[in-house]
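All protein chains but one are shown in place.
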Amino acid sequence: MGISKEDLLKEDLELVKGGVILAPLHKVIDISRKNSLWPMPFGLSCCAIEMMAVVAARYDLARFGAEAFRFTPRQCDLMIVAGTLTRKMAEAGKRIYDMMPEPKWVIAMGVCTTTGGMFNSYSVVQGIDHIIPVDVYIPGCPPRPDALIYGIMKIQEKVMKEKWIPGQERKVGHYRGRDPKYGALKVLSEGPKSLTVETDESRSDWRKGYFGG
Amino acid sequence: MKKETRDLGLKTQTLTMNMGPQHPSTHGVLRIVLTLDGEVVVGAIPYIGFLHRGIEKIAENKTLHQVIPYTDRMDYLSPISNNIGLCLAVEKLINFQITEKCRVMRVIASELARISSHLIWIATHALDLGAGSPYFYAFTEREKYLDIFDEMTGVRFTVSYGRIGGLARDWEKGLDKKILNLVENTPKCIDELDRLLTRNRIWIERNQNVGVISKEEAVNLSLCGPNLRASGVEWDIRKAYPYLGYEKYKFEIPVGENGDAYDRYLVRMEEMRQSIEIVKQALKDYDEKASLWPEDIESQKSFYPPKEKVLTSMEELIHQFMVATEGPKTPKYEEIYFAIEAPKGELGFYIVGSGTNVAHRLHFRSPTFANLQALPVMLKGGMVADVVATVASLDPVMGDADR
Partner (left out) sequence: MKAGRTGERDILVAEIYKGWDVDLTETISRLKESLKDVEFSVHNFRGETTIIVKNGDLHKTLEFFKNDGFDYLVDVSSSHYPERGEIEVIYLIRELKSRRQIRVKSALSVENPMVLSACDLWRGADWFEREVYDLMGVIFEGHPDLRRIMMPEDFEDFPLRKQYPMEGDDEWRNFLKPGEGE
């Protein structure tokens, strides 16, 4: 559709008549990637509700081919970080990003995710780019659904420009962290503590009043 | 915790399973560690605090006017209720009388917020149990409410509509008719959801006798709001300690009997209908020509002058400066507690004055925090598939629980 007749060589025209288009491989990959983004909704707070509104009937993200929200990071290629990221949650956020297969993109939705926003306090990470690379920032507290759709369209533009084919080193988005593997979050290098599940034995005395021992 | 079955010589072991903090059905960043015996939940430990942003600490460092936007982000499904709750609490502390028009507008705004909040709850509750279509119906209806908020406050979602002594702005001409038109049409949507779910075999099977909590336990565990009422406790702040003139309006408090997820569903559905009735009655009291702000000079020292006047007249500019720097003077080390019936339950504000316009201590008694506490009791003995239904029926908002 986007290919005009002038762009094609004569022999190409012949091929088109026969139902064949010649294009670089990365172009074909990019087009198919662009139109079937699978977002991972990393909904944390208020912005998550606007993200849900984008999927619902009025804004209808399906028009842009990105409505297939998957709740497991292993099936996704677009991470929408929607909401305030706290230090306690940062480990989970980093883990989810690491679980996603390449190629992957990240949208920082809202000012809390971008810079900490109005929450300049002891427990809030001042911008998710301290932990994971970000491709598109969307301002607003929270951004209107239209803004999120625009952000997704920007990601689609970026996908088209990327010319990435598997096996190559991929350029990631803006990243303020020091260590590319673990990010600026030093706790992660020691192994996450608070996400470890306690076994039954270690908490056998837990809350006797509730469960009758 | 090992059990031995002698007949077969089999040994069974309990399994510890992690759910959350990133999980589609935990309504945010709640984490539950479940101990399972087969498919039966024998223990559940909720972990919260993944969205703790320190709003209470921030509130001690900002003027009371500046705290209003932070309350939006607490229970972000019904920001208007939180704004108005904080303003009412501060007004109680500084002993301020609002005008009749402001009172009516606040009632209407907070009831609209209740309906829109409950619409999200039904959308997500149904979606968690696998029913996709109520999600779209409820969100479509909610968008109409957000349009009204857009027109009323200038923002569609986090509105910051409350102001100490009044509201951010007057309504545009004709907005009351639009609101009336909206609430008159909402029962159609509620009836549709009702027809889809209430007698639906799957819905009944998945909700009845799920997450049961008895009346005594609910009171003992400080449950609040619709969750407390579903257990059969007749308690509503609007009736018990009427604020904003709720005693003037005729409405009923739905009360359940069994304290299970199905009763909580019924209670909330009925609450939406009752809210519509309140809005209809309050709209009759709405007088477009009256003044939103008190006229006397002494009261005017507590609130910001209207923005259009600040930008055009010198006196108002000085007035704005004075309010911003000195603001409403809170009595030093005097404390008040004020609670409103937010959509999630009792939202309380404990404020200690400091002699200036900054609170010495501002503590929020948030409803979700109290409700989630009952989760281990509700989940114990149930099936693992019912965890989702129980959590959804509590209607948690983690921004509210963690603050």
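Going in written order, the chains are labelled A and B, and every chain counts its residues from 1.
Following the convention adopted for this analysis, a residue touches a chain if its C-beta (ideal position, glycine included) is under 8 Å from a C-beta of that chain, and two chains touch if they have at least 3 such contacts.
In this text the structure is predicted, and so the values were computed from the model without any measurement.
Of the candidate positions A:K34, A:K104, A:H130 or A:R144, contact with the unshown chain belongs to A:H130. Note on the undisplayed chain: of the listed residues B:T12, B:N61 or B:S313, the one touching it is B:N61. Within the whole complex, the absent chain has one touching residue among B:W121, B:W171 or B:Y262, and that is B:Y262.
From the options B:D72, B:E270 or B:E341, the residue with contact to the unseen chain in the full assembly is B:E270.
Only one of the listed residues, B:Y76, B:W121, B:Y304 or B:F369, touches the absent chain: B:F369.
Touching residues on chain A toward the chain that is not drawn are 87-88, 120-123, 125-126, 130, 176-178, 184-187, 193-194, 206-210. Residues of chain B that touch the chain left out of the display are 48-49, 52, 54, 56-58, 60-61, 92-93, 95, 194, 198-199, 204, 208, 217, 219-223, 229, 233-236, 239-242, 252-258, 262-263, 266-267, 269-270, 333-337, 339, 346, 348, 350, 352, 360-361, 363, 365, 369-370, 372-373, 402-403.
Here is the rule we use: only the chains that are shown with their structure count from here on.
Those residues of chain A that touch chain B in the shared complex are 41-46, 48-50, 52-53, 56-58, 71, 83-84, 86, 88-89, 92, 96, 118-124, 141-142, 144, 195, 197-200, 203-204, 206-207, 210-211. Those residues of chain B whose C-beta lies close enough to touch chain A in the complex are 1, 14, 16-18, 21-24, 28-29, 33, 35, 42-43, 45, 49-55, 57-58, 69-70, 72-73, 76-77, 120, 123-124, 135-136, 139-140, 142-143, 156-158, 376-377, 380, 398-399.
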